[in-house]
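Here you go, one structure.
Yeah, one chain of the complex is gone here, protein chain that is, but the others are all in their spots.
Going in written order, the chains are labelled A and B, and every chain counts its residues from 1.
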Amino acid sequence: MAKSVLVDLTRCIGCRGCQVACKEWNERVARKTIFRGDYSNPVRLSSDCYTRIRFEEKEEASGPVWSFVKEQCLHCKNPACVSVCPVAALTKTENGPVVYNYDRCIGCRYCMVSCPFQIPTYEWDSARPWVQKCSFCSERIKDDLVPACIKVCPTTTMFYGEEGEVMLEARKRLQDNPDKYVPHIYGEKEAGGTAWVYISSVPFEDLNFRMDVPQVVLPDLTWAYISKVPALFGVVFVAGVTGWVITRRIDAASKEDQS
Amino acid sequence: MTNHWIDLRNSDVILIMGSNAAENHPISFRWVTEAQERGATLISVDPRFTRTSAKADLYAPLRSGSDIPFIGGMINYILQNDLFHREYVRLYTNGPFLINEEFKMPGDLDGIFSGYDSEKRKYDKKSWAFQTNGDGVALQDPAMTNPMCVLQQMKKHYARYDMETVSSITGTPRDLLEKVYSIYTATGKPDKVATIMYAMGWTQHTVGTQNVRAMAIVQLLLGNIGRAGGGVNALRGESNVQGSTDHCLLFHILPGYLRTPVASLPTLEEYNTQATPTTKEPLSANWWSNYPKYSVSMLKAFYGENATRDNDFGYSWLPKLDDGQNASWLMIFHEMMKDKFKGFFAWGQNPACSGSNAGKVRQALAKLDWMVNVNLFDNETGSFWRGPGVNPADVKTEVFFLPCCASMEKEGSITNSGRWAQWRYKAVEPAGESWPDSEIMNELYFRVRTLYEKDGGAFPDPIVNLSWEFGPKDSQGKVTAVDTHLIAKEINGYFLEDKEIKDTLYKKGSLVPSFAFLQDDGSTSSGNWLYCNSYTDKGNMMARRSTEDPSGIGLYPEWSWCWPVNRRIIYNRASVDEYGKPFDPKRAVIEWNGEKWVGDVPDGGWPPLLNPDGTPNPKSMKGFIMKPAGVAHLFGPGLADGPFPEHYEPLECPVQENPMNKSHRINPTAKLFFEEGGDGKSEDVFYTCDTRYPYVATTYRVTEHWQTGVMTRHLPWLLEMMPQLFVEMSIELAAEKAIKNGDKVRVSSGRGEVLAYASVTSRFKPFKIMNSTVHQVGLPWCFGWQYPEDGSGGDSANLLTPTIGDANTMIPETKAFMVNIEKV
Partner (left out) sequence: MKNNHEIKLMTPFTLFLLLVIGLGGVLAVYRLVNGLGASTNLNDDFPWGLWIGFDLLGGVAMAAGGFLIAGAVHLLNMKKYKPIVRPAVLTAFLGYLLAVVALILDLGQPHRIVYPAVMWQVHSIMWVVAMHVIFYTMTLGVESSPMLFEKLKWQKAVDFVNKIIVPVVLFGVMLSVLHQSSLGAVFLIVPGKLSPLWSTTFLPYLFLASSVMMGLSMVSIESIASARSFNHKMNYEILNGLVRGCIIALLVYLVLKLYFLVTGPGVGAAFAGTMEANMYLLEMVGGIILPLAILAGRNRKTEGINAMVTGHVLVIGGVLLNRLNVSISGMYGFQNATGTTYWPSTIEFVITLGLIALGIFLFKLWAKYLPLFPGTEVN
């Protein structure tokens, strides 16, 4: 059964326990950072940072609004990255996680280009680099353990469960608290649906969520072309043969004319 | 905490003020969030919009150091609008008590209460007493209309804190003040309850104690103390700071909050007499009347068989303070500066970064002959001799470093803010050559004792007479391995001889079941009476792990153990009416079932005040058993700076004079280390309302680092998130100073300066104080020059903070002072 997570941003206090737990479980080193004026650090997900909290500060008439947004792989139901990988190094497992297999990766980084959320990252500093991203703690899930970031969250910001159950919970919260939440489950439709979905009291565009993510199953866009490849092959073949036959005939005819 | 962490979920209104719980006590938000889910309102009051404010339903800013006007305004709001819980106030507080006619208040005396001696900066509290009848019982007016009754005096006092005045002092917009007041005070109804979560944001002021008192008054007026979801809840800053305070971390107390003896009390009897309160109130249990039982049992634990009735149980071996001596934190380094100390153990602390006016602390350390630094890591204290601006050749102090274990490397208990003593097991072996603190002390004790035994000395008795039964001993009498369980058992206490109490025989050597069994005849021992009941013949109560909650309100009575006697919500006798029925049956803490109390462990098992037929029950006792009159103190004559909290400005503040009076800008009873107009070069110098230091500043912690950062700055993951010292400021101030977000700036006070990265944010706003604009900035104090090793973290913000403390506790005023700020 596919696992899914509802991230209720109204509950996150920005303590970043998840960020540290992730580093610990996945044995990711820290990098040297500098304080750039706001609390978000590191400034981006990286091969050493699978998840982080983004601090979003906005000024409203009523005063400041400070939101804490957890970033990690959303584990699309039909992941673009999985579909584009030429060697099937990325796979979508039955449990829900999109996982990466080091043994296959050739390092083309098409997964990174294709991801609508800019999630996969690369070990740029290595001479033998790998793609890195949140694995939804797939090894923990296999052992019936809760993913590390969810385990440490003091406010249960993340509701973890079976796919259907999670969507029901998301809808229920929106329905029960129409004044609290904006009526949008981010990830329900984005990229054709993701295993991690978000609800929020602040419009997602104000939190710098990608609002330009197509609400379609992305691999379908490529498949529409690839599925035509054999036919295209055939068309070119037939055209080529026909062209050859016709031009030879014309040639022969002109030779006959000359003779 | 009067209550405990889980209990936060029971609240209807949670006020977080003087604390930033979401950042510094993130786990508390598990329960705060649960309360919010249930419909509770969360209010955040803070100079700065914090991660707590981000989660709050209502945020109100206030200028650092103006908490008493803010809360005083709320008291006024309650009293003017008659919103208090009348029955509660009448039954459980000294609200109806009549105060002496001579008593005068700051409204009459331009900022001070009656009895002030400006020479000594002290009050003569004679006039702060209650009127009594011939038997010495306080006179009361149950209707609380007598103008001299506490409630009416209080009303008069706080009438001065009207909305307009409060707003002009705090800088809080009026509409926000009204909102906070109306939401919070709506819990004066019996079926509503509100709680306060506070921390160092309240205590680290010259009026710190009174900040907390002011809120306690609000909670008493609204009937919120003793109730599930209520109380006055101090969020302790370290996992075991509650435990260390219980076990006498501070100079003025011995374990269990017994008093440190003073030189003028040479005998145990004099000491006990002086420390034991008496009362004539008929319904007062006056629990402290048991004082001699606790002090004698403690001495028996200290000195064992060497403590006998004939030698006052070794009372004379206890260290004594000189009369009136203050030996608090600030004084230690003040005296050290004056060469009064030869040696110093910096045990599990980093004063070179944590001490207010840390520059002075660093100078003081150089006056020592030797210092022993006991810590997980070397720190800015242990390495002060090679710190910034210090030439090692000039420092004569010899420094020793003893590496000790982290909490997870040893077994023992910690006591959390909710007073739960929780037993922890050793998770990993100690790293390297580090030892548990107990082993270091054991070694130290043995060596010192051997020296005394061999060489004698001025006063070997306190050492050579100590009882030290903490494990198997070798041929020389040295404990070879300290057994933490034996320490815990000694803290609980033993019967030292067969003793029959209430028809039950307790055998010699058995553990005392609870402090009610402790004796003043030397037949029992107890290292800390408050913890008597924590380790009994039934086992180690602190190690219990049952998740049963028969109460349904999250008491979990068999999860660990809680002082006193496993009472999870103290003052719970105040959660019921005179018949013992809960004010709020939905959240009942205790209830009288006709025969006994059910629910939490009550504050004494006496029956309710009234019989079912409405007649008074003479067997009953009032619920605030630790108070001589059995009632809570709306009027608190025990404090140094006044029976009612009054606003005084911080030592350094942005206003010329106290807006509440003309003559007393700062707390008139706070000890001054520096006289204005004195030697400008003094390390204790301050500058108030001075154009050189025009901005209010405060210090705080961040989620990512802990205290001075000794433990967290060594963790690259945490440093990655919060790498360097920063200073937060408003967009308006930044514009004035041409500072951009992320710029490097210099923050300076009269005492020092630090470099920090600017965080220009809408989360700080300029304040309108007395019709002028006041800017405030804030910076965390978790950094230090030593780690990270490249020095990129910056230095301690305590280089800026002043040398002055609270009038009662001497907790330094690090939460409000004045600085300048400039772009580097």
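Everything below uses one rule, namely that a residue touches a chain if its C-beta (ideal position, glycine included) is under 8 Å from a C-beta of that chain, and two chains touch if they have at least 3 such contacts.
Keep in mind that what you see is a predicted model, and the values were worked out from it rather than measured.
*Asks:* May I ask you to name the displayed chains that the omitted chain touches in the full complex?
*Replies:* Those shown chains that the absent chain touches are A.
*Asks:* Among A:Thr10, A:Asn41 or A:Ser114, exactly one should touch the missing chain; which is it?
*Replies:* Looking across A:Thr10, A:Asn41 or A:Ser114, the contact with the absent chain belongs to A:Ser114.
*Asks:* Looking at A:Ala80, A:Cys137 or A:Ile185, which makes contact with the chain not pictured?
*Replies:* For the chain that is not drawn, the touching residue is A:Ala80.
*Asks:* Can you list, in ascending order, the chain A residues touching the missing chain?
*Replies:* 43-47, 80, 83-88, 104-110, 112-114, 116, 118, 121-131, 208, 210, 212-214, 218-219, 221-226, 229, 232-233, 236-237, 240-241, 243-244, 247-248, 250-251
In this section, only the chains that are shown with their structure count from here on.
*Asks:* Need the CA-centroid distance for the pair chain A / chain B, whole Å please.
*Replies:* About 48 Å separates the centre of chain A from that of chain B.
*Asks:* Show which residues of chain B lie in contact with chain A when the two form their complex.
*Replies:* So the residues of chain B in touch with chain A come to 22-23, 26-27, 29-30, 33, 49, 51-55, 59, 703-704, 716-726, 741-742, 757-763, 792.
*Asks:* Can you tell me which positions in chain A touch chain B when the two form their complex?
*Replies:* That would be residues 11, 13-17, 19-20, 23-24, 29-39, 41-42, 57, 59, 63-68, 154-156 of chain A.
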